[in-house]
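Let's turn to chain A:
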Amino acid sequence: MSEKPKVGFYWCASCGGCEESVVDLAEGILDVVKAVDIVFWPVAMDFKRKDVEAMPDGAILATLLNGAVRSGEQEEMVRLLRRKSKLLIAYGSCAHTGGIPGLANQFSREEILKFVYQESPSTANEKNTRPQTRFAEEGRETHLPELHQVVRSLDQVVEVDYYLPGCPPTPNLLKNALGVLLSGKLPPKGAVLAPETALCNECPRKDSKPQDVAFKEFKRPHLARIETDKCILAQGFMCMGPATRAGCGAQCVQGNMPCTGCFGATSRVRDQGAKMLSSVCSNIDPKEEPEIDKVLEGIPDPVGTFYRYGLARSLLRRKVSTV
Partner candidate 1 sequence: MAGAMLNLIMENQTSTNGTASGFEPRIVAFFCNWCTYTAADLAGVSRLKYAANVRVVRVMCSGRVDPQFILDAFAKGADGVLIGGCHPGDCHYIEGNYKLLRRVRLLHRMLRDMGIEDDRFRLEWISAAEGEKVKTVINDMVEKVRKLGPLQLPQRFRDGDKELEGEQLKAEAAHV
Partner candidate 2 sequence: MERQIRYQREARPAWGAEIAKLPGCERLYSCIQCGTCSGTCPMSLYMDYTPRRVIALIREGFYKDALSCRTIWLCASCYSCSSRCPQDIKVTDIMYALKREAIKRKVYPSRFPTPVLAREFYRLVKMFGRNSEFLLVFLLTLKTNPLGFLTMARTGIALLLTGRLSPKVEMIRDAARLRKALEPKEVA
């Protein structure tokens, strides 16, 4: 019984920021190490896949898995870790809702490969070589994982027990989550380990938002100046705060940037983008179609704006023509 609970970390389609956030626990990580045994963490420790395969099923108490599932290899690893872990935790936006990689679901695999290996301005590839899943030379055969047609959130591939949202999740959130897991007082399965209100609830600029917002234009942060003491949304910048789960402490807003929605929606919402769209559009000032459209010109890319992190797990999931 004295044996410490085992914990694993793994990294699929993501930028690595989530791994970084674990390290961001700083000295807090020592408490973690004190409490648990890290049995698998490819980015930081030298465990191999075969070590995991050798463990009995369910041997790991919890695996915190970040990144979306984009390739055959990732799918394989995800399934393996699912088997070996009692609790599988989707860690960060990509695992939770598909994240930034999920935006690729606006294009088919073929379009993506074509662009990356042929059409991108920086590509020099005269023979139009494409990566192959199998390659044999001098009697040796090499296998490469196949790119999936679409990007998936973790729970679109395997069952997920809990979610830790964020791009990346904040160290506080991780600390609290680990505390909860180790305490044994587990929340209901499928819970998102963050508050159930939207971000405005903890936004330092909440009081500055007027009660009669009526949008006459939408501005973009790189093209206009954001005032530092007023509600960013009320200034006409698309701040996803009202449709995004709280828990981050409104860090972006504190850095004078609008919320981009990485925590996903509250659990009552089925489609974060649709709800945000509904809310801001309802508050547009003009009533006539041409004027409405003019205001909406300030949102040139609705999918990128409202689904920056959530496209893969949105109701439509992907562009219709991609599969």
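Methods note: contacts are C-beta pairs under 8 Å (C-beta built on N, C-alpha and C of every residue); 3 or more make two chains touch, one makes a residue touch a chain; residues count from 1.
A word on the picks: all candidates are chains of the complex that A comes from, given by their letters.
The shown structure was predicted, so the numbers you read here are calculated from the model rather than taken from an experiment.
**Student:** Judged by that same contact rule, which candidate in 1 or 2 sits against chain A in the complex?
**Tutor:** 1
**Student:** Given the complex with candidate 1, which residues does chain A contribute to the contact?
**Tutor:** Those residues of chain A that touch candidate 1 are 72, 75-76, 79-80, 83, 106, 148-150, 152, 156-157, 269-271, 273-275, 277-278, 281-282, 284, 287, 289, 292-293, 296, 299, 301-303, 306, 314-323.
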